[in-house]
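Heads up, one of the protein chains got dropped from this complex, but the rest are sitting where they should.
Note that the chains take the letters A and B in the order they are written out, and that residue 1 is the start of every chain.
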Amino acid sequence: MIPTLAQFIPPFDVRSVLVDPWTTDFDSKGWIVLMGFLTSVACGWVGQHLLLRRMALMGDAISHSVLPGLATAFLVASFLFGGRDDAGHAARDSSVMLVGAIAAGWLTTLLIGLIHRHSRVKQDAAIGIVFATLFAIGVVLITLFADHVDLDADCVLYGEIGFVPFQQTLQLFGFELGPVPVARMAVVTILTVAGTLAFYKELVISSFDAGLATSLGIPAPTVHFLLMGWLAIVIVSAFESVGAILVIAMLIVPGATASLIASRLPTLFALIVLHSAISTVAGLHLALWLDCSIAGAMVVSGCILFTFAWTATVIRRARDHRHATLHSASTDTPSPASGPV
Amino acid sequence: MNCPSLTAEPWRLRSHPWFTALLLLLFLLALAFAPSAEAAKIGELSVNSVRTQALRFLSLQDPAVRYALAGSVLLGISCGLLGAFLVVRRLALVGDALSHAVLPGVAAGFLWSQTKDPVAIFIGAVIAGLLGTLVVEGIKQTTRLKEDAALGLVLAGFYAVGICLVTMIQRLPTGAKSGIDKFLFGQAAAIGPGDLKLMAAVAFVAIATVLAFYKELLVASFDPAFARSAGFPVRAIHYALMLLLAFAVVSALQAVGVVLVSAMLITPAAAAYLLTDRMHRMLLLAAGIGLVSGALGCFLSFLGSNLPTGPLMVLSGSTLFAGAFLFAPRHGVVTRWWLHRSRSGRIRRENTLKTVYRILEDRQFHGDGVTFRELAERRRETMEDAECQARELVRHNFASLHSVDRTILLTPDGRQRAVELVRNHRLWELYLTHAAHIPADHVHEDAERIEHVLGEDVVRELERRLNYADTDPHGRPIPTPNAVHAAGPSEPDRRPPAGYGR
Partner (left out) sequence: MNTPAPETPAPPLEIHDLTVAYQRRPVLWGVDLVVPPGKLVGIIGPNGAGKSTLIKACMGVVPIAGGWVRIFGSPLGRAHRRVGYVPQRESVDWDFPVNVMDLVLMGRYGKLGLFRRPSRADRDIARDCLEKVGMLPYANRQIANLSGGQQQRVFLARALAQESDLYFMDEPFAGVDAATEAAIVTLLHELRDRGRTILVVHHDLPTARNYFDMLLLLNLRRVAFGPTDEVFTYELLQKTYGGRLTILSEVAEAVRQRG
């Protein structure tokens, strides 16, 4: 056991773990950090809306069901356009992914609603059935048509940010803007942030009080549907770097951590950005040290941050409680003695 | 939403709503043509090889096939049985979180034993799963995060730790060909005698526990507050159930995989939930559906060359669920649609019957028959429709047709039903205007609906409340059942018939 443990957990080499990624390896590691950060911010902001609506598990459902959407979209695209690897390949792949993802997201939302409205199966069971079925269809499609579908089943489960192709760069007006995947993620992140700011009122009020929203003329069901569509887009963009299941962590962990600390939404959204930054950088170093999946390590460090915040709140609450009881004891005890009899 | 630096980015253009809609349309169109392409592809798995594989499977001569099938059947039974408690307690997603949370335990068990020793993996996974449910409870009790957030956190957080461990194991010299990655999607063919013993033990424990503690589990699932007040150790029962679930999940991992094992808990149980209203029948059905989907998934994965078992089992289960969802005797969607259709057919028929009665009533019951023309004129519809309606009445023995002069003659049954309907309608109108003080012009529409569903008890109660009144708010007579067999309307009988009792 002892010799293999040493083999299993490599020695902590300060230079290769902490220094190199910011100096000699910065060309590759820098993009990884940026990609992880952008993904985490986009997911965290959308996920926060889910948390506010108590629908965190819709994120779970859609992240699984995006898979058959992607598989079908790729399949259809390869039959329509042929498998040629031409110049428009990347742009076409993006739009194919986008369409597949939105269709899958809306299909999931509709199917869950259908099952739980038209039978006595409760919503939680409906979510469980729908996403597992769609995910299973996705896996079968990928295995059956492996040569048409540009997806790998293992990669789907723990997409690896380290394998994201950063070589192909995006040129715009002669300027080199950066690798295509990073640019694409940046667009999604910026749109997520901009959308949240622009529709802040509508999103907040339909989460907090759907009745009031309806009476003010804000159609809560439409807001819900659009949010689910956007959720699917964010998930599919995050897919290649974090995979189907880790993306759930990216959706929930930053928001959950922030809501333990903050009591107002603007602070909360700001804390999500901070959480993303810390967990991304810490995750990279953790992965370099342990030589494991980078995306997994980023999520693990995010969870460690959550555990810190959780412990802090529990300790603070215990202290407040003790303080309160001490205080009430100290005020209670003297009163009968000093009070008039 | 202005980001000028990005407007020229091609991908950004494609997120324009119209473009998206167009692409969506294309996608759906293409999907319609996809099946033919799929058929061509499946054809490459030649019919011959499928047939030989099927024969090999069904003959059960290969020990690997026997292990795989036995394992799938056992896991189907234990998952279905225990999943039923999750579904009735609305804990379906706890199963999901639990099944993802076992991954680090699987990896730790593997590290401990350095081989794929089923027992070590089993112990590690059960500990991880229980730890996961404890963390969910802890988050719910000590923070203001809701259940969904707590489940999602545990699911994804534990899974991330598991992924880190798995990638580290795969780096080890012993780990590379360990097949630990098979735990993600499952491969029934990899089930060995050791796994099978474990699965049998789990299935036995699950069945024995459910049999022995059926009443405790039932009361704690249905009404925890009551159970606690009645002295049942509800918390202990909850954690015992979680322990059993962790057993079931872990024993199913080898065949179904971490990602989809929750579906084996939820889907058979949900299908059973639609099929019956009694808990013990639901348990039996859930175990049965689990068994069938396990065996079917195993068979299907054997037909192809490299198909993962888990997804196919889940799809078999989902197909059975879809069947229950559509065709369950009482709760099925199609069943209810069919019932609704036959009910609206009955209402249409009864309305025709009523019209015939009203025509007869308007001419003071002179003559027996009502012609198609009269019916059509009264209901403002075509002769064809009237004839069609009349034939419906004949088919249900409410009328006979006189073919020469094209008239409808009510049979005694038909006349009785018609009197009942008109009576219900007018009684209800009278009740609404007199007792509930609804204006007379508001009551007709209501009575049109109510007349078809008023039961005998309610009718008697209405008569009593209205002092056996004989005219409705519009001044028309309320016919009595005694008038049924008379040729015309007899004197309204004001005395309550025997048995009505005041």
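Just so we're on the same page, contacts are C-beta pairs under 8 Å (C-beta built on N, C-alpha and C of every residue); 3 or more make two chains touch, one makes a residue touch a chain.
The model shown is predicted, which means the values in this text are computed figures rather than measured ones.
Within the whole complex, touches from the chain that is not shown fall on A, B. Contact with the chain that does not appear here is found for just one residue of A:Ile9, A:Ala198, A:Ala270 or A:Ala324, A:Ala198.
When you scan B:Arg348, B:Arg373, B:Arg391 or B:Arg449 for touch with the missing chain, the hit is B:Arg449.
For chain A, the list of residues touching the undisplayed chain reads 52, 54, 198-202, 204-205, 207-212, 214-218, 259, 262-265, 268.
Mapped onto chain B, contacts with the missing chain fall at residues 144, 146, 343, 431, 435-438, 442, 446, 449-450, 452-455, 458, 461-462, 465.
The rule is simple: only the chains that are shown with their structure count from here on.
For the pair chain A and chain B, the distance between mean C-alpha positions equals 31 Å.
The touching residues of chain B, when paired with chain A in their complex, are 1, 3, 6, 8-12, 14-15, 20, 23-24, 26-28, 30-31, 33-34, 37-38, 41-42, 87, 90-93, 95-96, 100, 111-112, 114, 139, 142-146, 148-149, 151-153, 155-157, 159-161, 163-169, 171-172, 181, 184-185, 259-260, 262-263, 266-267, 269-270, 273-274, 304, 306-308, 310-312, 314-315, 318, 321, 325, 328, 331, 333. By the touch criterion stated above, chain A contacts chain B in their complex at residues 1, 4, 7-8, 51, 54-57, 59-60, 64, 72-73, 75-76, 79-80, 91, 94-95, 98-100, 102-103, 115, 118-122, 124-129, 132-133, 135-137, 139-140, 143-145, 153-154, 157-158, 170, 172-173, 183-184, 187, 190-191, 194-195, 198, 233, 245-246, 248-249, 251-253, 255-256, 259-260, 287, 290-293, 295-297, 299-300, 303, 306, 310, 313-314, 317.
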